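The other protein chains are all here in position, but one chain of the complex has been omitted.
And then subunit A:
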Amino acid sequence: MSSSDSTAAGLDARRTTRSLGAGFFASELAVLFRRRRTWAMLLALAAVPILIAVAVRLSSSGSSGRGPAFIDSITQNGLFVGIAGLTIAIPLFLPLTVGVVAGDSIAGEANTATLRYLLVSPVGRIRLLVVKYLAAAVFCLAATLTLSIAGILIGIALFPVGPATLLSGDTVSIGDSLVRSLLIALYATVSLLGLSAIGLFISTLTDAPVGAMAATVVLSIVAQVLDSLSQTEWLHPWLFSHYWLDFADLLRQPIEWSSFGQNALLQLGYVVVFGALAYGRFSSKDILS
């Protein structure tokens, strides 16, 4: 090997290192969104508002008198289908898919024995954790946007579209209500960031991805059960699911931003605590597979 060759190789390696952050993130996203499982989950989420809209359309004999008032109001305005879909999906379907992605993040690599090779190439463990977390966060955004957009499209197809009525009784333009739908999707995304961090931490604990996924989903359900018990009221503001359904504050006139801020702060706290736990576990772990 000549000296010039080795210099070139060194330069090449350094360039790889410098662009590794963005490049590694991009390749991680590509891996995530090239998986058939990811697309299946997004399709299942898109099916939620479509099923609601079709069911309401077929049985549009009048008010059901049960469930959130949204479900009734979508017959008057198709733009609400996306919001109704999110309302239905937030307690179970969204945590389920996020649990799968976040729980699989580290344990999946360990299970397929690719974690070793990832770390042999010049990828620090911290960087791997950060990239895995960011990919999970991107999936959260993709999931909520898929739900909202599928809901809006099926709503436009099946129901009349016009100025939307807010919870306050005020009527806003179509553009304003689309902006609010996007804000609600963003709110739901932020809501899921804490659960993603918990899933990432659990994923560093085990080599069995299914166990990590199940534990994450179970935790999200336990948190919601605790949130509904009056005996644990002191705990409620600390549960990561506490503000999940408070996105309705974005449907008031004027918008009540306080729940958005409280939710973001709470999720940030979970990201910090469980991110640090995941770092502690992952950086001190013996990678055998």
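The definition used in the following text is that contacts are C-beta pairs under 8 Å (C-beta built on N, C-alpha and C of every residue); 3 or more make two chains touch, one makes a residue touch a chain; residues count from 1.
In this text, contacts and distances are computed from a predicted model.
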Its UniProt record identifies the chain omitted here, from "ATP-binding cassette domain-containing protein", "FeS_assembly_P domain-containing protein", "Sulfite reductase" or "Outer membrane lipoprotein-sorting protein", as "Outer membrane lipoprotein-sorting protein"
Which is it among A:44, A:167, A:186 or A:287 that touches the chain not included here? A:167
Name, in rising order, the residues on subunit A that touch the hidden chain in the full complex. 68-70, 73, 76, 87, 165, 167-171, 230, 245, 248-249, 252-254, 256, 258, 269, 272-273, 275-277, 279-281, 283-284
